[in-house]
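Handing you this structure, nothing more for now.
All protein chains but one are shown at their positions in the complex.
The chains carry the letters A, B and C, assigned in the order they are written, with residues numbered from 1 in each.
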Amino acid sequence: MMQFTCPHCGPRDQAEFIYERTVDAVVSLDAAPEDAMKTLFTRNNPRGVDEEIWRHTYGCRAWMVIARNRVTNEISATRAVGPEALP
Amino acid sequence: MTDVTITVLPAAPLHALEIWSNAAPVAKRFKEAAGFALPAIGCSDGNDALCLIRYEPTVWLVEGDVSALPGILADDGALTAIGGSVVRVQLSGKGWRTLLMEGGVFDAESPNFASGCSAVTIIDHVNVRLHVVDDDICHAYVPLSYSEAMIHFWKTAALSLTL
Amino acid sequence: MINFSFDGKTYQAEKGDTLAAALLRNGIGLVGRSFKYHRPRGIMTAGVEEPNALVTIGDGGRSEPNTRATDVFVYEGLVAKSQNRWPNLSFDIGSVFGLAAPVLSAGFYYKTFFGSAKRWMIYEYFIRKAAGLGNAPTKADPDHFSQRGAFCDVLVVGAGPAGLSAALEAAEAGKRVILVEQDNILCASLIRDGHDRDGAWVEATQTRIRAAGGRILTRTTASGYWEHDLVTLTQRIAEPGQIPPHGVAQRLWHVRAGQVILATGSIERPMAFAHNDRPGVMLSQAVRTYVRRFGVVPGKRVVIATNNDDAYKTAYALKAAGAEVVAVLDARPAPAGADSGLPVYNNAVPLSTNGARHCLKSVTARVNGLTQSWDADLIAVSGGFTPVVHLHMQAGGTLDWNDTAQAFVPAASRQNVTTIGGAANPEPVFNVVPVSTPKKSFIDFQNDVTLSDVDLAWAEGYRSVEHLKRYTTLGMATDQGKLSNMAALGRLAEKQGVAIPEAGLTTFRPPYTPVTMGLLAGAGAKDAGAHVRRLALYDVHAAKNPIWQPLGYWFRPRTYPMGSETLAQAAMREAKAVRSNVGMTDVSTLAKFEVSGPDAAAFLEIICATTVGKLAVGRGRYTFMLREDGFVFDDGTVWRLDENRYLLTSSTGGADRMATHISYVRQYLCPHLRVSAINVQEHYAGIAVAGPQAKATLAALIGEEPPRHMSTVPAMIAGVPVIVLAASYSGERAFEIYVEASHAGPVWAVCEAAVAKQGGALYGLEAMEFLRIEKGHLVVGGEVDGRMTPHDLALDKMLNKAGGYVGASGLSRPALFETGRRQLVGLEAIEGNIPEGAMLVTGEGASPQGHVSAAAFRILEGGSIALGQLTDGFARHGEELIATSPTRGQMARVRVVAPHFYDTAGERYRD
């Protein structure tokens, strides 16, 4: 059970978060069909750091990108995504 | 036995206020009209007539009279009624912090989680919004469908809190 | 005095005794039987590493098999039973396995018992019966288990002198401190060893820690070290088998620590010599613990075998307690204890023990190359010390080899953890290579693994340490190798001709000591962690005694039987009421989203695969949603309530998934849109009123002309504002009334009265299912099974031609348009009733070409009908097939038809 630092709420238990997908798997709405399927159906899946999208589902419900090492679980960066918000 | 009492508060009109654009001007308009600022995330502000608790980056939970808000929001946000989906539970007495640690993953025992603070977390599989009213009272906003289970859990846990 | 029983006989214990201490106090040396050979075993240790003295404690649903007698404190009425023996502990038939030991070598079972799988199961039956240790309870557990979260700056594991001091320092520095100790007292080692720090110091230090806000938990074991400095603690509130206060037996703590200090000490090692598993062979520090802490002297004539200084303290303690130390066998060449007044032999290692009637009688040793024996009833052994590095390793740490201690000690860690005290600095020892006969020299006592088993595994090529472990079962007993791993590593290194650190290590995995399953389950043991979701109108329904039906975590009324009606009769009556008059049902669980803002329509045209933008205010329409891969994953309706405000409904079962999807698209893909999409699933309770008389019923309720089909109006019912949607799932003219859940009761009551006045009925999910099947409406989880495209479901004509919706790209893939895809069809029985879930085949023995996704009967006319998926089904209308269910012995002859059986023209929606 990891601990993530939510850009909005601070350090919170992983139990409050749900993993969505990696950033390399985001299919943008305007992608060409072939690119979209390539994006949807392949992953870098590195044995190392990757950028993952998590949602603080049971917290502030915001989405974020977390750079995490899949072997050590070390988190090197977290950034908020989503609509601009007041501080 | 420990010092915590679990009380269901009567249903109240609650709204979700969301701002999608021009947040700073909206905040300015709000402060001018309401007399207090839109609270930061993890905080609440307000008075007996109108209280806002911010649980999300762009959404505030509003308790009280919302009649002035649509005018303030104009085309930069919306107000949506959500009161039916929530049961408000009051946890009173010194033991509320310990009670919230039962089945919990949020640090409700932290001295930083003080009066006027808010947080959303998961307790015994239930998504609960918390609002510290004062050192002896915490309000929990529990999803209606899970409220029966949550209250039962709290009442059972309260019996063995000091063991 | 405290009364307890062991194998049916009552004994007395002193306050503070462990069961092991109490058994020794009563002269009981034989406590258990080993796993494989059923060898007689006694008490070897005084701690959680005990491999031998396993007993079942307690009665009924509270009984705990395999409890270490060294890890349970006696309470009044404690009931203990020995295990893995028949008919009794001192005479155990199973000990014949010991006679067969030469055949039952490591891994013997891989080399025999051939033949068919069925034949193996016969052998297996006997192997299973002989294996296992205690018996599991057969009753449900009467107690509860608590789970609690906690946060601290410093977590100190182990309240020996080092841990206690560290906790004090941190607490008085203003940090939030938790100190845990698996024993029921702090600093028990001070009592065992004697020290300038005494009980008063322990008491005063505890008081200061508590005064500084620190939390001290005894009978609490740090059992798992997980990610990001999360440590799980298991706290015994009651002892095993004991009736707990408030019914809470144990508590599981999830502690997130800023820093973890491990002061976990070390575990003494046994030595390998023949018959080193006999009752009467005990670890040296354990002997000292029984003498000094419990006042029990486990032997009168004692041999000490050691490779270090520590065991001399045991000799002194025994002497002081009146026992005779007949020999101190010191493996070291130098005369370390020459002036000790003890009979010390250097260059001396034990070779074997002899015994009779499960008692130790004598010890034989090799002293300076010569064999010598002593009569003795106890041998206290110290083979050195193994630091408890489990948590350090679980945290992802590495180890260094400390040659003087012949032990691994903690090195680097990637988490915020440090090790202090004996666990970091074990006592120096002299390395002893076992010299005695390997066959009877046990290293894993519980699993009966000997040095010769290690040798055999090596000879057969199982040379990696993991292969060795798995082939011999070494380290896989309830003690997980706490006593055995180092001995095995030593042997392996010797075979490999390398130093121990190069021989490799098996992984340290949680838990440190075994954890009660009920504790892991916590409150979830009662409901699988899946709380029932309760309808806003639960009480209203419950008063009518419906048959309930689970739907996800919800429970919804399936039917409301009257009198002696069966489920099927009640559901058919309810469905007929809808077809011929008016019915009413609770549809509150449907997913609902209120979507507002200038970009609401644009947003909905991304979520929905159908057009939304052209919808006029006050109008609604059917819609469906695609996954990114182009398959239909949900459907529902979309309503334009106001210029910039829409209501989107979708399926109950997909509600959470849809909420996430909507949030992802809104927040991640379209952060620029001026839209707010709020989940109002639970805000609104929903009541559907359907049937030819629905319009009249509703008109009376709202006092105005009800909206036409697929229109919506705001209205008042019972003085409560509601939203009325004219939508139909049943195929009849129908309305859905949405009301804020907290006011749903009065609205339901008024509606129910109005329906009753019309002579209508309440209906549940079963009738709803009949109605929608007859009408040919889809259900998510049924026809919409995640493998069907809009084309497969004949929804393609509704697709938004402009594209732009989620899933449009996925739909472009070639295989989705090849022949051979399953397609939605209707099925009409020619003969027999169509079984739901049955396979569609062309004849007996043919592989299925589809299946029945939902089956029902025509409500007014009768006759078995169904919806199904059939390979290339669109082109097969009129074909005859068999719907067969071999598992139920049911079969029907069916004709493939269009998937609509009722009012195909939709005339009943028109006024």
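As a working rule, contacts are C-beta pairs under 8 Å (C-beta built on N, C-alpha and C of every residue); 3 or more make two chains touch, one makes a residue touch a chain.
One rule holds in what follows: contacts and distances are computed from a predicted model.
Engineer: Between "Multisubunit Na+/H+ antiporter MnhF subunit", "Sarcosine oxidase subunit beta", "ABC transporter substrate-binding protein" or "Hydrogenase iron-sulfur subunit", choose the name on the UniProt record of the chain that's been left out.
Structural biologist: In UniProt, the chain that is not shown appears as "Sarcosine oxidase subunit beta".
Engineer: As a test of the contact rule: which chains in view would the missing one touch?
Structural biologist: When the entire complex is considered, the left-out chain reaches A, C.
Engineer: Among C:P550, C:P714 or C:G863, which residue is in contact with the omitted chain in the full complex?
Structural biologist: Of the listed residues, the one touching the omitted chain is C:P550.
Engineer: Of the residues listed, C:G77, C:G98, C:P137 or C:G247, which one is in contact with the missing chain?
Structural biologist: The one listed residue touching the chain not shown is C:P137.
Engineer: Please pick, from C:D377, C:D448 or C:E628, the residue that touches the omitted chain in the full complex.
Structural biologist: C:E628
Engineer: Among C:V532, C:A602, C:A696 or C:A756, which residue is in contact with the omitted chain in the full complex?
Structural biologist: C:V532
Engineer: For a quick check of understanding: of C:R128, C:R197 or C:K300, which residue touches the chain that isn't displayed?
Structural biologist: C:R128
Engineer: Which chain C residues touch the hidden chain?
Structural biologist: Counting only chain C, the missing chain is touched by 35, 58, 61-66, 102-103, 105, 108-118, 120-121, 124, 127-129, 131-141, 147, 224, 226-227, 230, 232, 252, 254, 396, 439, 452, 456, 459-464, 466-467, 470-471, 473, 476, 478, 480, 507, 509-511, 514-518, 520-522, 524-530, 532, 549-550, 627-631, 633, 657, 785-787, 810, 813-816, 835-839, 841, 846-848, 851, 884-888.
Engineer: Since one chain isn't shown, list which residues of chain A touch it in the complete complex.
Structural biologist: Residues touching the hidden chain, for chain A, are 1-2, 14-15, 18-22, 37-38, 40-47, 50, 52, 54, 70-73.
Throughout what follows, only the chains that are shown with their structure count from here on.
Engineer: What whole-number Å value describes the gap between the mean CA coordinates of chain B and chain C?
Structural biologist: About 32 Å separates the centre of chain B from that of chain C.
Engineer: In whole angstrom, how far does the Cα centroid of chain A sit from the Cα centroid of chain B?
Structural biologist: 26
Engineer: What are the residue numbers in chain B that touch two or more other chains?
Structural biologist: 20, 59, 105-106
Engineer: For chain A, what residues touch not just one other chain but two or more?
Structural biologist: Correct list: 13, 57, 61-62, 82-84.
Engineer: Under the definition above, what is the set of chain A residues touching chain C in their complex?
Structural biologist: Interface residues on chain A, with respect to chain C: 1-3, 13-14, 18, 20, 26-29, 31-33, 36-37, 40, 53, 55, 57, 61-63, 72-74, 81-84.
Engineer: Residue numbers of chain A touching chain B in their complex, please.
Structural biologist: 8-10, 12-13, 15-16, 57-62, 80, 82-87
Engineer: Going by the contact rule at the top, pick out the chain C residues touching chain A in the complex.
Structural biologist: Of all residues in chain C, those touching chain A are 149, 226-230, 254, 256, 396, 414, 606, 628-629, 660, 663-664, 667-672, 804, 806, 808-810, 812-813.
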